[in-house]
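Every protein chain of the complex appears in place save one, which is left out.
Naming follows writing order (A and B), and every chain is counted from residue 1.
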Amino acid sequence: MQASIETRDLTRRFGSFIAVDRLTLRVERGEVFGFLGANGAGKTTAIRMLCGLLQPSSGTGKVAGCDIQTETDGIRSRIGYMPQKFALYPDFSVEMNMRLYGGLYGLKGQALRDRMDVISRLLNLEPLLSQRTDSIPWGWQQRLNLACAILHKPEILFLDEPTASVDPVSRRHFWDIIAELAASGTTIFVTSHYMDEVEYCGRVAILVQGRIAALDTPVGLKTTYGHASLGEVFLDVVERAQTTSSTQ
Amino acid sequence: MSLALRIRDLIKDHAGEKALKGISFEVPEGALFGIIGADGAGKSTLMTILATLMDADSGEVEELGLDLKKDFKILRHRIAFMPQRFSLYPDLTVVENLHFFADLYDLDPAEKQKRLSDLLKFSALEPFQKRRAGLLSGGMKQKLALCCCLLHRPSLIYLDEPTVGVDPVARRDFWILLKSLKSEGITLVVSTPYMDEAKLCDTLLLLDHGKVLDSGSPREMLSRYPYSLYRIRGPKPLAYSARKEPPQGVSLVYPAGGELRAAVDGGMNASQDDLWKDFPGANASESMTPDIEDLFFALLSREQASLEKTVK
Partner (left out) sequence: MKASLRRILVAGHKEFLHIIRDPQTLAIVILMPVIMMFLYGYALNSDIHNAQLLVEAPVPSAASRALTSRLNASTFFSVPGSIPASADPLQPFRSGQARALLRLPPDFEASLRRPGGAALQVIVDGSDPSVGSRMRGAVEGAVQKTLMDYLDIEPPHILDQRAVVLYNPEQRSAMFFVPGLMAVILLMISALLTSIAITREKETGTMGQLLITPLRPGEIIAGKLLPYVVLASLDGLLILIVGRLIFGVQVAGNLFFLAICSLIYVFTALSIGLLVSTIAKRQHHAMMMALGATMMPTVILSGFIFPISSMPLFLQVIAHIVPATYYLQIVRGIILKGVGLRELWQPLLILGFEGLLLFGLSIRKFRIKL
């Protein structure tokens, strides 16, 4: 079976700085893949390359069957990307934002209306449709952000810290939705600083200084490193990688 | 013990909505005081008022023995505020930012130099002092912001979600800094969406829709946990959606880390050893002690459920 995301030695340099160093990955269809790392470890750079927004310096990669260097248009119509920063128009209503994003992906007329109905029901956004986007609480704004990213039924959904500053209750609702999307075959590629929610991922990669320092299922990682929680595993992996790099 | 903060019936309408609906609480001097709550609960509004940057509509606040309304100018010399958004100058370097804020407090040069180098050491920002603040990583930015708050040696500091968007390593480092400030006797009032950080506070205040839902030390609050909590082993945690109606007798089911948790109404006294049988794919259940996140979830889920009912 063809993988959703497959990269080989994907590298990106900025001058002499290597942001992403020989990233080799394979993510299967319908998998929830957690992508962790300290600030500045290269997560966002890697995601931008996978989304076809940034050219790699070397290495190859395929996302949803499209080459990340030559078929970026194909990638963009097959993926959804929810960036770290809020990318919606605060002065538009919830519904106008959804209609706008649907339109940008070529949805229109009845098809767009049907899809908006489905998504707003899935995300419980129905009561808020007519409200101004900046008047609803942050957790709900993030839901709307997600709604806009999945209107066009993407094969792969990239989520860059989707739950930053979202309270625990809203975060759980958010992950419910992610689980439902994954169950229906959408591949999820997610970054987060909340180690408890990373446990929901099928597999987790921990990135340190642009390189994958650990990659396994949450249970596998906890067993290998002998910790009870992924939070401790993360601290352990980052510290080990930093001590080896500083002794070199 | 003397109080750093005493608040009575604080009310504030913000942007046409009731942001704070009569809040009262006290913070003892030298405490590490945590404020938790859902988005829009009023945490930031409360902090901005206490930091003298916004007026409340009504209510009394006594801060460091002074009246917030009358003596806010004196208070500004003795408190510090680290807002949610990075609020330093990105085009100035680390030292330039520090120098600027230090110079505003009229320190003599030797004292200033000493505090600056102490803070750079304390925050481990020394190697980055010539770097522009806008180019620092998220964790380093927050440390610099904290340093700028500390220059005038305040006795009370407000920190509004200081570790949001900061990775776990930097988050841990930041809390080590906070702990060491507490050991120097500085009162810290911190809001956070991370429940593992809430655990580190001496006293917690749970805000919801502009009201105090609960407060006390983490231990006290946990003793008021309204359910019996069980860990259900076996099913994939995310396979059980919160949208589904929980099994008979179970009030809440939710994933937590790699497992599923079920909150059973304490008065029910069901045959809890075989609770797992109600969950497809489960093979065991065991009783467990709740943590702050379980408490938060229990209290807020009830609120949210009633809210969603009224919305529908």
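By our rule, contacts are C-beta pairs under 8 Å (C-beta built on N, C-alpha and C of every residue); 3 or more make two chains touch, one makes a residue touch a chain.
Note that the structure is a prediction, hence the values are computed from the model and not measured.
Considering the complete complex, the chain that is not shown touches B. Residue B:S87 is the one among B:S24, B:S58 or B:S87 that touches the chain missing from this view. Of the candidate positions B:D67, B:D103 or B:E220, contact with the unshown chain belongs to B:D103. Only one residue from B:M54, B:L200, B:L222 or B:M288 touches the chain missing from this view: B:M54.
Taking the complete complex into account, residues 48, 51-55, 76-77, 79-81, 83, 85-92, 96, 100-101, 103-106, 148, 152 of chain B touch the chain not shown.
Criterion: only the chains that are shown with their structure count from here on.
Chain B has its Cα centroid 26 Å from the Cα centroid of chain A. By the touch criterion stated above, chain B contacts chain A in their complex at residues 15, 37-41, 84, 137-139, 161, 164-172, 193-196, 237-239, 241-243, 254-258, 293, 296-297, 300-301, 304, 308, 311-312. Of all residues in chain A, only 32, 37-41, 84, 124, 127, 135, 137-140, 161, 164-170, 172-173, 175-176, 178-180, 182, 193-196, 199-200, 218-219, 222, 229-231, 234-235, 238-239 touch chain B in the complex they form.
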